[in-house]
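Okay, here's the structure, questions in a sec.
Excluded from the complex is one protein chain; the other protein chains are retained at their positions.
Every chain is named by a letter (A, B and C) in the order it is written, and numbering of its residues begins at 1.
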Amino acid sequence: MDPTTPDTACFEAGIKFGSLYHQFAGTPVSPDSSASLARAMEESIENQPFCTDVTVEIRDDELEAALAAQSAEYTELTGRFIDVEIVIDYEGATVVASMAMDGDYPRMQLDRVERP
Amino acid sequence: MDPTTPDTACFEAGIKFGSLYHQFAGTPVSPDSSASLARAMEESIENQPFCTDVTVEIRDDELEAALAAQSAEYTELTGRFIDVEIVIDYEGATVVASMAMDGDYPRMQLDRVERP
Amino acid sequence: MDPTTPDTACFEAGIKFGSLYHQFAGTPVSPDSSASLARAMEESIENQPFCTDVTVEIRDDELEAALAAQSAEYTELTGRFIDVEIVIDYEGATVVASMAMDGDYPRMQLDRVERP
Partner (left out) sequence: MDPTTPDTACFEAGIKFGSLYHQFAGTPVSPDSSASLARAMEESIENQPFCTDVTVEIRDDELEAALAAQSAEYTELTGRFIDVEIVIDYEGATVVASMAMDGDYPRMQLDRVERP
């Protein structure tokens, strides 16, 4: 069957999550640099089509915990350190999706799909 | 409204495309190394959940054209050089999606959504 | 032969350039988002060892020229759009290195090596 408008809106939401994660995973990060990195992640992904809003929170508490347990004074960005919400508007459909830790896995999920 | 099974299948397809593109964009590539890169792209993304099949074709003709027009003997991977097809199976829904150039833009799109 | 202190300082400078380029190449960017991206690039790489200072300038004029020649309203970060200077201090040796376009190639080069 052909894709519907909500199908495409959900596909677009997924693209943004995969892009955000794999563009920025591995970036050197510390509590001192987390604010500028979060802002760049938001603004870069908001360039992509149909992407109304991106909110990235880098969890400084988790960064501090990671740094306390290792020798270096910075670490690499990975899912453990970020909460993300993305809003997509595509031809009257609105999708809200988020990423957060689910146990030890950074789970990306659809929170709400408003159909046109 | 809550997401349906096809919504999530389409979201998962999008995640794979965004991941593949932004993990590997920028990789140094030439006709001599394109086969190993294509294979690594396929096998790495097939690790992700619900991802049944990934097919990546790196277009050596486009690589040759790019190299003929520049000074260096390699270039950076970007959408112009790749055709991709991804198949997702999620709780009885099947999604086939692809990426190819649409004029000057690497368009990722849903080709078929089979609902459970 | 064993590496000298200046050898290692130059090696460290190279690591920072390769890291910066391949972490951020492919990031969606437009004149509206270039300032936050440049700042994140600087602050993330400054986390790395022996890295005293990183200066990234994203060339909005080149971005505008690229956008005028294509259909999408953003592009992907690549060497054409950035000028970079990095300063390394390693055990009394100071290295200043930079990246800028050399014809059509983003050339990374050592500008100055001050030996201890």
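The definition used in the following text is that contacts are C-beta pairs under 8 Å (C-beta built on N, C-alpha and C of every residue); 3 or more make two chains touch, one makes a residue touch a chain.
Small disclaimer: the values here were computed from a predicted structure and weren't measured.
Chemist: In the intact complex, which of the presented chains make contact with the chain not displayed?
Modeler: The undisplayed chain, in the complete complex, is in contact with A, B, C.
Chemist: Taking the full complex into account, what residues of chain B touch the chain not shown?
Modeler: 19, 23-24, 26-30, 32-33, 36-37, 39-49, 72-74
Chemist: Quickly run down the residues of chain C that touch the omitted chain.
Modeler: Considering the whole complex, chain C reaches the absent chain at 1-4, 6-8, 10-23, 95, 97, 108-115.
Chemist: Applying the definition given at the start, please give the residues of chain A touching the unseen chain.
Modeler: Against the left-out chain, chain A lists 21-22, 25-26, 70-72, 76, 78, 103-105.
Methods note: only the chains that are shown with their structure count from here on.
Chemist: Taking the mean of the C-alpha atoms as each chain's centre, how many Å separate chain A from chain C?
Modeler: About 25 Å, centre to centre.
Chemist: Could you say which residues in chain A touch two or more other chains, in rising order?
Modeler: 19, 23
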